[in-house]
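Removed: one protein chain of the complex. Kept in place: all other protein chains.
In this document, chain identifiers A, B and C correspond to the written order of the chains, with residue numbering beginning at 1 in each.
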Amino acid sequence: MLQFQCDYLQGCAPEILRRLENTNSQCFVGYGEDPVSASAIAKIRSFVGSDDADVWFVTGGTQANQLVIDAMLQPYEGVVSTTAGHVNVHESGAIEFTGHKVMTLPAHDGKMCAGELKKMMQTFYADGTYEHQVFPGMVYISHPTEYGTLYTKDELTALSQVCREYHLPLYVDGARLGYGLASRHTDVTVRDLYQLVDAFYIGGTKCGSLFGEAIVFTKNNTPRRFFTRRKQHGALLAKGWLLGIQFDELFTDGLYMKLAANAIDQAEYMKKEIAAKGYDFLLDSPTNQQFVILDNEKMHQLEKDVIFSVWEPVDETHTAVRFATSWATTKDQVDQLLALL
Amino acid sequence: MLQFQCDYLQGCAPEILRRLENTNSQCFVGYGEDPVSASAIAKIRSFVGSDDADVWFVTGGTQANQLVIDAMLQPYEGVVSTTAGHVNVHESGAIEFTGHKVMTLPAHDGKMCAGELKKMMQTFYADGTYEHQVFPGMVYISHPTEYGTLYTKDELTALSQVCREYHLPLYVDGARLGYGLASRHTDVTVRDLYQLVDAFYIGGTKCGSLFGEAIVFTKNNTPRRFFTRRKQHGALLAKGWLLGIQFDELFTDGLYMKLAANAIDQAEYMKKEIAAKGYDFLLDSPTNQQFVILDNEKMHQLEKDVIFSVWEPVDETHTAVRFATSWATTKDQVDQLLALL
Amino acid sequence: MLQFQCDYLQGCAPEILRRLENTNSQCFVGYGEDPVSASAIAKIRSFVGSDDADVWFVTGGTQANQLVIDAMLQPYEGVVSTTAGHVNVHESGAIEFTGHKVMTLPAHDGKMCAGELKKMMQTFYADGTYEHQVFPGMVYISHPTEYGTLYTKDELTALSQVCREYHLPLYVDGARLGYGLASRHTDVTVRDLYQLVDAFYIGGTKCGSLFGEAIVFTKNNTPRRFFTRRKQHGALLAKGWLLGIQFDELFTDGLYMKLAANAIDQAEYMKKEIAAKGYDFLLDSPTNQQFVILDNEKMHQLEKDVIFSVWEPVDETHTAVRFATSWATTKDQVDQLLALL
Partner (left out) sequence: MLQFQCDYLQGCAPEILRRLENTNSQCFVGYGEDPVSASAIAKIRSFVGSDDADVWFVTGGTQANQLVIDAMLQPYEGVVSTTAGHVNVHESGAIEFTGHKVMTLPAHDGKMCAGELKKMMQTFYADGTYEHQVFPGMVYISHPTEYGTLYTKDELTALSQVCREYHLPLYVDGARLGYGLASRHTDVTVRDLYQLVDAFYIGGTKCGSLFGEAIVFTKNNTPRRFFTRRKQHGALLAKGWLLGIQFDELFTDGLYMKLAANAIDQAEYMKKEIAAKGYDFLLDSPTNQQFVILDNEKMHQLEKDVIFSVWEPVDETHTAVRFATSWATTKDQVDQLLALL
């Protein structure tokens, strides 16, 4: 059975496994206060281009979002997301669980529009009853988005400006950040991102590690007692060096970007060939998720040999499905998929 | 200065004040366990037509909504509301504060559509990832709605059926319930309401009491330890008999409905006369809130003599404003307003 | 039946009822933004001796405690209370409901010891694992305490100093503040209190109003967006002027202290006479709550004619019971009680 349903189907880059082996009998202090974690943090600082980057590791994306958003918001504030945002749809209410409203704006191919954000803020403060409402307290976007799309540097800059104007921290869910940075169709570097946003996380789980995400605060703006907040959230790994090891390897010799590049190569190849076969796409994705429109008969036939995500109905007889490549996808796998299409 | 900005501008029905005076030096046990509260509950049971009605008093509407919704939902569930629902807009995130998402459907003149609710539920359970989402756990509507509109008995029945099909308790915010029941254009009685819904509250604050709302559970479905939940929410009044006294008076000799009828009489008179002057309305409201479209110049001129709610812009040069009548509004006040229009 | 079980058995001072009547048909803006509330706040500022006092009204004591503590704490902090503190025992977990731990110290006749607080803080920060614990974030005491006792000025000063040393806001639950200030055995004035603490509330419910407590922040230290927090907690009364009216009356012509003085007069009289009859007291209370030790037979006999609080067993055959006087207690009532003892 071919599997293209997501980008977290397999273990991790072999370099990580090897390092786990080599360090397995070594003793480390717990809770991330070990030297390997320190080394990983130093490498991430170099990657993002700032010695000020404050880096923290957690085990998963929902955990990262819940922790960062809860810690950055005041209790009377909510987080602004698109309707398609992962925090709004696929986290079982993890944000509301911590007391905060997810306030939504429309998603345009998954993206938030700076103008609409500005309008929302203007309308909010123009309303005489705003003290009876939830204060928009920060902005959540994903890059790449849930639809595989990417903000341009201009779009991100525009969002950043509105956020600064209204003192809204801008937070980026980077579950697939590697794939965004490795895209052939992006003008946003990780250093741009670092400059333009207040916090983001560098996704490991979907980009080559066994698990783990690296949260980055960019402006000496780490919420107070963040170590304790992490524990309070149940998000502090006892053997923190396991996260350190993984990110230390990912950020040695450019491994993170190399892994990402493979996913992009396979996605671009798949995209070109699928288009050549005459299929339409739900939208033009420049990253590792490709949304292809299949007629339903074809889709059901394909389900016998391939696992993929059924995304959304397009019309009575057609459905958009998602094929995701990853750091581990091989050309051979893509070729098998293409042969079946 | 004429005041039409809302329906909670003045104290209470004189009968209530008199009763407060007459009982002022009497000793009562606290927390609502007094005989006057028991009497009020008995009268409310008679009003709603069921001896099974379980009635609890709290001091305000947001408090009632927060308490009931939090107590009726499982922790992994959210409440479905229209986008215009008070809990979604004007309660400072009181629902999310208790850990629950407010899940929205479109508002049609303030109302939820049963068909859209059914569609939402079908889509939810058809989505293979629903366990990663917030479960829709109950439905919140207001009657009258925030736009003064009313559900017909058919509409309410349809909603009720969808709710039962999906095991969603249906809860009605009755902040202005009296005005809804007293409307000349409704086929919904309080007994209908009682049969069709799982919980509602009978608004006192906006309908003749100093403060207070009577929460009614209709199906022996009171959440466990509701007394304690009320305390835990900071919503248990020490001198509970003050609420008992107010509702006992409101439900003696039909006072509640008489007070409501006055608001409706004044609103209908106002509506007819304003229409006669050629003004348009944002929508056709059958209750005590009337939404009139003014050109902006006229609106600013009127602001010198009248306080009213600026509701929403209609176009570049026109704005919808709200004039609310109440149990205490006099024909003389309406006439003054009409003279100014 | 004589009733001495608590101090919230009756309505309110007649002055308040009269004012409610006189203003009943007057229109007010809601949510406490009315001129009467402003007047009440001005009078409270004068009472506490500071123009900087920031005053907010809520409807009850648990609500006040929950709101103030939640708003003053950081999310990773807990509140330090004695084991006997109302927030620790009798609020159904209202503090934990908002996410905060109640951290306890022993109660000495209901009071917290400054030395023990200091020791707690030293131990906390000396523990290498403190980042894995709850940070003590503020201190809650009641004055009078749940046992009717009072802090001396020295004791309060000592507590205040430890609090300042460790940056712990000191908050005083003043449900019975009037009775504490009116005690014949106190050297703490309200102005002392104001200087020594960071927040407190002036109890209305137990001291002459129908309901209502006046929260006072003393050091320009009101939590941000406190208005909205109040709404979010379901603690914002729509007709806020009702609270304004009550406190405006209580702080006109010294009414608040006059009402308190009555409770103290009756309590002192009761205490002297009960002692003269040879009864022992659980402790020496200088305020309106008297804790008398009865043999159980006597207690059960008394229960036929008097309602009182059964406080705690003293030994196999004796029980401490509480008789509470209030602003409304008459000498005649006390005499009847004395006759029965």
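One rule holds in what follows: a residue touches a chain if its C-beta (ideal position, glycine included) is under 8 Å from a C-beta of that chain, and two chains touch if they have at least 3 such contacts.
Small disclaimer: the values here were computed from a predicted structure and weren't measured.
Enquirer: Among C:L2, C:V29, C:A42 or C:V89, which residue is in touch with the absent chain?
Expert: Touches the omitted chain: C:V89.
Enquirer: Could you tell me which of B:F227, B:F281 or B:W311 touches the chain that is not displayed?
Expert: Considering all chains, including the one not shown, the answer is B:F227.
Enquirer: Check each of A:E21, A:D51, A:E297 or A:D315 against the chain that is not shown and name the one that touches it.
Expert: For the chain that is not drawn, the touching residue is A:E21.
Enquirer: Taking the entire complex into account, which one of C:H100, C:K206 or C:R322 touches the absent chain?
Expert: C:H100
Enquirer: List the residues of chain A that touch the chain left out of this view.
Expert: Spelled out for chain A, the touching residues are 3, 5-6, 8-12, 14, 17, 20-21, 23-30, 59-63, 66-67, 91-94, 97, 205-206, 210-211, 228-229, 231-239, 242, 328.
Enquirer: Pick out the residues on chain C that sit against the missing chain.
Expert: 75-76, 78, 89-93, 96-102, 128-129, 131-134, 310
Enquirer: Quickly run down the residues of chain B that touch the omitted chain.
Expert: 70-71, 74-76, 99, 131-133, 135, 224-225, 227-229, 231-232
Everything below uses one rule, namely that only the chains that are shown with their structure count from here on.
Enquirer: Could you work out which chain's C-alpha centre is the most distant one from the centre of chain A?
Expert: C
Enquirer: Given that chain A and chain B are copies and touch, would you call their interface same or different according to whether over half of its residue numbers are shared?
Expert: Same: when the shared numbers are divided by all numbers used, the fraction is over half.
Enquirer: Which chains, taken as a pair, are joined by the highest number of C-beta contacts?
Expert: Highest contact count belongs to chains B-C.
Enquirer: If chain B and chain C share one sequence, what is the angle of the rotation that overlays their CA atoms, in steps of 5 degrees?
Expert: 180
Enquirer: With chain centres defined as C-alpha means, what is the inter-centre distance between chain A and chain C in Å?
Expert: So the centroids are 50 Å from each other.
Enquirer: Averaged over CA atoms, how far is the centre of chain B from the centre of chain C? Could you give it in whole Å?
Expert: Each chain's C-alpha centroid was found; their separation is 34 Å.
Enquirer: I'd like to verify one number: the distance from the centre of chain A to the centre of chain B, where each centre is the average of its C-alpha atoms, in whole angstrom.
Expert: Computed value for the inter-centroid distance: 42 Å.
Enquirer: Would you please write down the residue numbers of chain C that are in contact with two or more other chains?
Expert: Within chain C, residues 228-229, 231-232 contact more than one other chain.
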